[in-house]
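One structure is given below, encoded as structure tokens.
Every protein chain except one is present and positioned as in the full complex.
Here the chain labels run A and B in written order, and each chain numbers its own residues starting at 1.
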Amino acid sequence: MTIFAGTAGPGCTISNLVTSEAKVSGLCTAKGSLSIPVEYRSIAPVLILGVAALVLLVLSATLPKRRYPGLWAGLTALAGIATTVDGIVQWANLDNPANTALTVGGQVLYDHFSAFFAILFGCATTLGAAISDSYLSREALDGPEPYVLMLACSAGAVLMAEAAGLITLFLGLEVLSISLYTMTAYHRRRAASGEAGLKYFILGSFSSAVFIYGAALVYGATGSTQYFEIFQFLTGTVVVHDGVLLAGMALLVAGLGFKVAAVPFHFWAPDVYQGAPTPFVGYMAAVAKAAGFAGLLRALMLALPTQVSSWRPAIWVLAVASVLVGSVMALVQADLKRLLAYSSISQAGYVLIGLQAGTQAGWSAASFYLFTYLFMVVGTFAVVGLTQGRGEVRNDLGSIRGLGQRNPWLAGGMLVLLLAQAGVPLTSGFLGKWLVISAVIGKGQYELALIGMVGAAIAAFAYLRVALLMYVPAAPTPARPGQPRGEGGGEPAVAPTGPGAPSGLAEVAGDLEALATAGLGATATAVALRAPSTARLRVPRATAAAIAVCVAFTVFAGVSTPVLSLAHSIGLTWSL
Amino acid sequence: MTVPGPWYLVLAACLFGIGGAGVLVRRNILVMYMCIELMLNGVNLTFVTFSRMLDDLGGQASVFFVLVVAAAEVVVGLGIIVAIYRRRTGATADDVSSLKG
Partner (left out) sequence: MDQYLPLLLIFALGLVFAVGSFAASRMLGPRPRLNPAKLGPFESGIAPRREPPARFPVRFYLVAMIFIIFDIEIVFLYPLAVMFNQLGLFGLVEMASFALVVFVAFAYLVSEGALDWGPGKRAGSRSGAPVTRSVSATVRRVSRPGAPTPQASPWAARGGEAAAAAGGPAASPASAAPKARVVG
């Protein structure tokens, strides 16, 4: 019994995908002795992360109960680095095309795509651990648990990226989601955190149920849950009554759409982002999105490419709605974390645009986008976690006001990250948006490209507002926004030292204020102008290093091509 | 007399629909958990029915995973409720129904 015969389409020979014995098909086989070859090399990233989680649990159970500053975060970061290195080794190993294979009983795909995402999630784990440590000790929440959850979450994410079937994808999805529910609710003393966790849990498990029902319907329509078997069935058969298949696909897309917070399945995101502990939000925004999209890309491109005319319109609608709703809603938020939540919704829209193209260019553009977005979002939330103060007392826009004075370096880094998310040239964000839009232009979908650009322009306002607020002097000014030019601005108590801050010019300060709050409602304006303390903001070492890495990568990936060529070669293994 | 397969599918769809409606409509968190369980059991029934109709064991094996995941999900959900409770004074789950999930 072979999994596959022949080719899957131009440029994609399947012969090297079939496992050595070609005996294993799905979950069950014929009678007789059964030896399942487990290629540990292909699942090494999952094993590293999973075993690291278990080691942390054992250590926490056996070590005497006291505080170990930095131990748990250090071990987690180590596991993340090991995963990244392993991903790179896998990548090098896969440069020999003969190594690309369907492994572990046909459940895992070992190819450039999975290696790429192993690198991505390894980086996410390392950065996540680095920015969480100082936050957790500030909030007196430190312990091994959040790091165990983070490692488990990353393991699930890697599993999603390398799944070769809907059931494995579901398992990865659940490992990821369940860890994230708990991480969201982790702040024991903040009521918003528990409430957000509960909300995320209910809606998340609802969406998981929707997803798995979709998988069941696809199974019923095609006779398998394995991508290649579904593909083989659909190429070999003309489906006349495809109602069950269509419903299954719709439910699959809806279920994963929830996870990546695509409009109209986005309504949990702002509440959860607002309530969850800030560094976890950065990690979650990066990992959950990347994993969800990895699963969606695999399922749509490998299992259902023949039905492209059915799913492309649905993805089109999701993409357009996400870009526009995310951008517009980000404009009117007075809460920084909510603003970033809507911005992440709009960023998900761009990945969907790349996915919608359904081509190799779109595929690699989406992967590149996800990889670079990881660094932007983790860095941004790390800064927000620093400015909000102990107990997350200030999450509003005003909390970032005067950051240029309080810590010019931090403000500079944040500025780069915000500009990258807005898509300003010379940053990775620009390159990602450009790749995505050129992918759809390559398909001749100019209207979608136009919508993408309009959305980027709208979202840029939201990012620039935050950027401007950072350079409005932190000292309270009597000026109200919208006042005529020349009257606004009191004397700043501390002379601004930030690179962009005009020193001592009250007039310019007032103008900045007016500009930064343009278009906000009265309440939101008042909130945005509530100045925090003017004391210098100290940045813990690990967090500073993580932010520096994020900023450096964002610039590096924006001006040079290694990451780009990495993303480009993902598409080489598979094509439609 | 045997019940034809599609009937099971319809029953499963009904279970899933009732569960889904319950999650969206009900305000008691425990009832919402139960509704999620109902949805997942609808999925299980669908898997088993298709497995029988297609004469393929893969669907039945999938049910194992769905079952385990469902249990893990509920445990985490209860854990979150307990965590919320530690912050409040009160002893039963009736009191969190005001959160409007």
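Going forward, contacts are C-beta pairs under 8 Å (C-beta built on N, C-alpha and C of every residue); 3 or more make two chains touch, one makes a residue touch a chain.
Quick caveat: nothing in here was measured; it's all calculated off a predicted structure.
Partners of the chain left out, restricted to shown chains and counted across the full complex, are A, B.
Although one chain is not displayed, chain A still touches it through residues 31-36, 54, 57-58, 60-62. Annotation for chain B: contacts to the undisplayed chain at residues 61, 64, 67-68, 71-72, 74-75, 78-79, 81-82, 85-87, 89, 91-94.
Quick note on the criterion: only the chains that are shown with their structure count from here on.
Separating the centre of chain A from that of chain B, both taken as means of CA atoms, is a distance of 28 Å.
Those residues of chain A lying in contact with chain B across their complex are 26-28, 167, 170-171, 174, 178, 181-182, 185, 188-189, 191, 194-195, 197-199, 201-202, 205-206, 208-210, 212-213, 215-217, 219-220, 223-225. Of all the residues in chain B, the ones that touch chain A in their complex are 9, 16, 19-20, 23-24, 29, 32, 36, 39-40, 42-43, 46-47, 49-50, 53-54, 56-59, 61-62, 65-66, 69, 72-73, 76-77, 79-81, 83-84, 86-87, 96, 99, 101.
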